[in-house]
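Pasting a structure here, questions to come.
In this view, the complex is presented without one of its protein chains, the others remaining in place.
When the chains are written out, they are named A, B and C in that same order, and each has its own residue count from 1.
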Amino acid sequence: MNKITPPEKLTIKDYASDQEVRWCPGCGDYSIVRAMQKTLADLQSPPEKTVFISGIGCAARFPYYMATYGFHTIHGRAAAIATGTKLANPELDIWVISGDGDSLSIGGNHLMHVLRRNVDLQYILFNNEIYGLTKGQYSPTSKIGTRSPSTPMGSIDSPLSATLYALGCGAKFVARGIDTKPKHLPEVFKRAHAHKGASFVEIFQNCIVYNDGVYDSFTAKDVAAERQIEVEHNKPLIFGKEKEKGLRMNSDKIELEVVTIGENEATEKDILVHDETNKVLATLLAQMEGPNFPVAIGVLYCNPSNTYEDAVHAQIAAEKKAHPSTNINDLLRSGPTWTVD
Amino acid sequence: MNKITPPEKLTIKDYASDQEVRWCPGCGDYSIVRAMQKTLADLQSPPEKTVFISGIGCAARFPYYMATYGFHTIHGRAAAIATGTKLANPELDIWVISGDGDSLSIGGNHLMHVLRRNVDLQYILFNNEIYGLTKGQYSPTSKIGTRSPSTPMGSIDSPLSATLYALGCGAKFVARGIDTKPKHLPEVFKRAHAHKGASFVEIFQNCIVYNDGVYDSFTAKDVAAERQIEVEHNKPLIFGKEKEKGLRMNSDKIELEVVTIGENEATEKDILVHDETNKVLATLLAQMEGPNFPVAIGVLYCNPSNTYEDAVHAQIAAEKKAHPSTNINDLLRSGPTWTVD
Amino acid sequence: MEGSTTVAMEGAIREQVEDVVVRFAGDSGDGIQIAGGQFTLTTALAGNDLSTFPDFPAEIRAPQGTTFGVSAFQIHFGSREIRTAGDAPDVLVALNPAALKVNIADLSKGGLIIVDTGSFTERNFKKAGYNGNPIENGSVEGFRLITADITRNTLEAVQEFGLSQKEAVRCKNMYALGLVYWLYDRDRSPTTGWLNDKFGKRPEIANANIAAVNAGHAFGETIEASGETSSYQVMPATIEPGLYRTITGIEAISYGLVAGAQKADLRMTFAGYPITPASAILHSLSKLKQFDIITFQAEDEIAAVGAALGGSYAGTLGVTASSGPGIALKTETIGLAISVELPLIVINVQRAGPSTGMPTKTEQSDLHQAVFGRNADSPLVVISASTPADNFEVAIEAVRLTTKYMTPVMLLTDGYLANASEPWNIPDADKIPKFPVNFLNDTNEFSPTKRDPVTLARNWPIPGTPHLEHRIGGIEKSYDTGNISYDAANHQKMTDIRKNKIDGIANDIPEQKVTRGEDAGKIAVVGWGSTFGPITRAVQKIRLEGHKVSHIHIRHIWPLPKNLGSLLNGFKKVIVAEINTGQLITVLRSQYLIDAQGLNKISGQPFKVSEVEEAIRKSLEN
Partner (left out) sequence: MEGSTTVAMEGAIREQVEDVVVRFAGDSGDGIQIAGGQFTLTTALAGNDLSTFPDFPAEIRAPQGTTFGVSAFQIHFGSREIRTAGDAPDVLVALNPAALKVNIADLSKGGLIIVDTGSFTERNFKKAGYNGNPIENGSVEGFRLITADITRNTLEAVQEFGLSQKEAVRCKNMYALGLVYWLYDRDRSPTTGWLNDKFGKRPEIANANIAAVNAGHAFGETIEASGETSSYQVMPATIEPGLYRTITGIEAISYGLVAGAQKADLRMTFAGYPITPASAILHSLSKLKQFDIITFQAEDEIAAVGAALGGSYAGTLGVTASSGPGIALKTETIGLAISVELPLIVINVQRAGPSTGMPTKTEQSDLHQAVFGRNADSPLVVISASTPADNFEVAIEAVRLTTKYMTPVMLLTDGYLANASEPWNIPDADKIPKFPVNFLNDTNEFSPTKRDPVTLARNWPIPGTPHLEHRIGGIEKSYDTGNISYDAANHQKMTDIRKNKIDGIANDIPEQKVTRGEDAGKIAVVGWGSTFGPITRAVQKIRLEGHKVSHIHIRHIWPLPKNLGSLLNGFKKVIVAEINTGQLITVLRSQYLIDAQGLNKISGQPFKVSEVEEAIRKSLEN
């Protein structure tokens, strides 16, 4: 075996593989892969213990571009495969990479179960509200009226909210990011990584070819400050160019409302403080949509609980203690036997 | 064809098929089938237009016992098959019957999509927190610690809440019932039936063989009044033997609390009035669990919206208007042609 | 009973018989399987060879007394080699009218029926679909009969132990067992011991059950004394010396997997989704966690095979098990496993289909699915077990091949084999050769698709290994680098490699042996899987008549043993007996262009020996 001395500190470049990137020029995926490489460098994640597992789709090509372990599996099943990998070796640091079709169309059930079971991995969903790889059909997150090759008259089914779905599945960590926020996104990734258990991150990602500008209403530079709210635990839920707006709870209607501080008797005291352990608040934040509400990004919910693989291995350890013999001959001879001679 | 004059009014018996019922004696499914037969009789549903479509499981045997059309399909796929049936013939009145394994384990994804799309059918989930038909393995709704043939040391994964899941999937109608409430259950069924769109009903059902008494903590006669709350639209959320308890919103913590009217300054005015169109309230109600909270039953959420099959057929109608010819020869000759002679 | 002589015994004269088939039958709540299990153990201890067949009702707990709620357990035992659970019962124990109704047609001519008259009520006749009492209306004509009010007698016998009525009635099965113990002169002490063990914490129940066994036995002695009926004796069989146990197919397969993983030096990731009759493997492995086995009940079959493959990816032995419809769902992922060349064992406990079919009934109809049932050119290894105990060896073979060749292995067993049990000469596990896996950690000229020049298996670098970071996936990959490749010539090369790798395994499996008979001759009866018993017995019987008929039983279905073609060519006729409409025969005909004829049965039941015999006779005549 060659003796390779690892460099003192791994840089962003050390996390990039030698494979030519095959996304369309201008695709939002480029910035996400960069954000991920930055994240790993910031975390100094050991490449040999880091595994990217993906399904199928443009997003799912992601593992090829990382100089870590990677498994490009089949459509919709990455969560299930990753569960097996994590159970088999809890030491591995697993990131699942998936698209909105991969995760929420064919793979919705596996996503639900990996979240419910709370397997310790990071599940990153690139939501471009479209099927990129198969050339632009509408997806379960596409807005009503989306014209696509399979819906030439416009789509008619209500889109699923990835984040609300994750909360409904019992996820213990739910966050959101945007492809074009190179500073915010790595921070979200790091929070997801720090959370022990299944961490769900939805990234609003622009597909320049089949769904260009689908998030412009809140990501375009000129409107971003008014249309986004970066939530942070224990910090007031304020936004706007001058941080002049905030969210207030209307407890009669049990719904949020946007207020401008100083207007209509709204004071800073009225502004809700984000509590990332409150699931109902997370639901309220996740529900917010333009044009009347800002879109919430950051960690909407984080409420750690026991992880699945820990419990699995605890049972194995207990059984090993209770039944120390692993001699096959003992096993075969358990129960009634008799001798013929 | 025989001329059969239908009786003036169909009775409960007219909805029962001639097939021998093959559930275990004492199974909760018996009362559900009776409640359904009563519902159909109350509604005078035309048997020829009524279709029961089920997956596989004890619950899924249901269609055999109804004197209507029935399709006992395969495990987890009833929602998908029913979607095709409804699209093909929107005149049919479709009930999907399923178990917790069928719906939330293998079939979770189809359930999500039928709810999201809002296909007009009633989806009835018999939740016995166990796999009955395959002899008692734990299910996605089983409580942590459930000992079963596949979890001899107790199950370790957090159960899914069927109701919260349905809400996360974007369901427009979410209700709950209990097998042993022969008066309440048909009313829930009727509300589900009246709702145009996908109606989701979770029934707490006792499996006497593999999970007996799993709901006793709130269904046992002696505790029911204290541990259940029957919610009704526009009515205050009160419960208790003397209707002396109620639910109050704590808007600082954004959570519900149980109060006793007259105690600790709690007045009737503090008690929340149920608004079945409020999704966050539905989420709060669905989250309630014993011992500190009563379990909410009845219609938690009902907020109708366009149905999928209506939109599908509206597009077809529009295209028929726009392109009235259905002559195949015209179709074949569309686009550039040339003559060889 | 094939041969019988009368011998003088101490005290009584017992008719000696060579082999007997007894079927216990009753309501599913009657404890039939327990009685059967105890009788099996006792019979094994008495030195008989034996084979058993439990037949569960499809319903969990059908309403009492109905025909579809009848549970049965059949045991065939004898002083000769026993290979099947028997064509027709010589003795039928019917604990209620429904049990009589369902089973009487199978009884051998002049067979003995033991009925519990206590359950012969008008209500039960009706439930069973009888018009009146079958004992009185001629329904049992031509059979011998022992009638006993087993219910009442049992209640009397256990009265003193103060059980509840329900508990007391539950001892009925032990009374019936005692009666059959008397009939075949069996030692009651193993059952007594077992009862004391099982109900250690509730001795009153143990004692009541023991009292019931004794009462049943005493009842037999009484009627014998009265000359009504006589009892029998079945001498010990000549059995290879060794330490024995009874083993079911499920136990054998589970133990085989555990042993195989240990031989491969691997931990195991077993992921399953419940389905009859495969769930039992999940249950059984769930209780063996101390062997470093992760058992995972997945959300569906796709997730199960996915998690197993994910487990293999991480460097454990990934295993999944299901039955036909579940296997269908796994095929896409199996294709991925073929493409990425990772170990994966897929166990199919076959059941009657198509679709949901008859889940509790057996069939061998998934061979086509195993060999051909995937999109694209996607060869894998298919092996099969032929007796309950054989599952042990086959499971180990599956582990050997999957790890040595980095290929999925499909292991075919079936509902009959899974539930049936047989006495098993317990092997010495230490003598089973090891085949430890070496994960790659050589970084020299590393490529994930580098191959062993002989086996053509790619090497196995696992996540966690420094400096071997790489990517795998289901897209076609370069032969050289493992990177994605759409190159035409490369796809040809990779397709060829995948095929050649599997074809080459023919060099690493035993040559096909002839189970019974000569290496050439008039007729070869070819079988695979659970038809082993009836075929081998039928061939034995025909051979005793002097015919040159051989039995060839195939374990390795794909690739087939190297010598199989020439072996089959040595026979004038080849009969392929299968519990399907003709599946192995498709493979044999296409591979060897042999005009094999099928013997097929698809009724959810195993072959009877007589059916196979008859087919051979017919073929001999032509």
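Just so it is clear, a contact is a pair of C-beta atoms (placed from the backbone, for glycine too) under 8 Å apart; a residue touches a chain by one contact, two chains touch by 3 or more.
The model shown is predicted, which means the values in this text are computed figures rather than measured ones.
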Partners of the unshown chain among those that are drawn: A, B, C
Option touching the unshown chain, where A:Thr151, A:Asn306 or A:Thr337 are the choices: A:Thr151
- prompt: In the complete assembly, which of B:Leu92, B:Met153, B:Ala266 or B:Met288 touches the absent chain?
  reply: B:Leu92
- line: Per the whole complex, from B:Ala35, B:Ala80 or B:Leu104 the residue touching the absent chain is B:Ala80
- prompt: Where the complex has a chain not shown, which of A:Pro47, A:Gly108, A:Pro186 or A:Pro294 is the residue touching it?
  reply: A:Gly108
Absent chain, residues of chain A that touch it: 20-25, 56, 58, 74-76, 101, 105-106, 108, 131-135, 137-138, 140, 149-153, 209
- line: Against the hidden chain, chain B presents residues 1-2, 4, 6, 17, 19, 46-49, 51, 53, 56, 63-64, 67-74, 77, 79-89, 91-92, 109-110, 112-113, 312, 315-316, 319-320, 322-329, 331-333, 335-341
- line: Note that chain C touches the absent chain at residues 58, 68, 323-325, 327-329, 331-332, 335-336, 338-340, 350, 352-358, 360-361, 363, 365-366, 368-369, 371-378, 473-476, 486, 488-489, 491-492, 495-496, 498-499, 580-581, 583, 585-587, 589-591, 593-595, 601-605
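Please note the rule applied: only the chains that are shown with their structure count from here on.
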Query: Taking each chain's centre as the mean position of its Cα atoms, how many Å separate chain B from chain C?
result: 40
Mean-CA-position distance for chain B and chain A (Å): 29
Whole-Å gap between the CA centroids of chain A and chain C: 45
Field: For chain C, residues that touch 2 or more chains besides their own
entry: 289, 299-300
Statement: Check: chain B positions touching at least 2 other chains come out as 105-106, 108, 140, 153
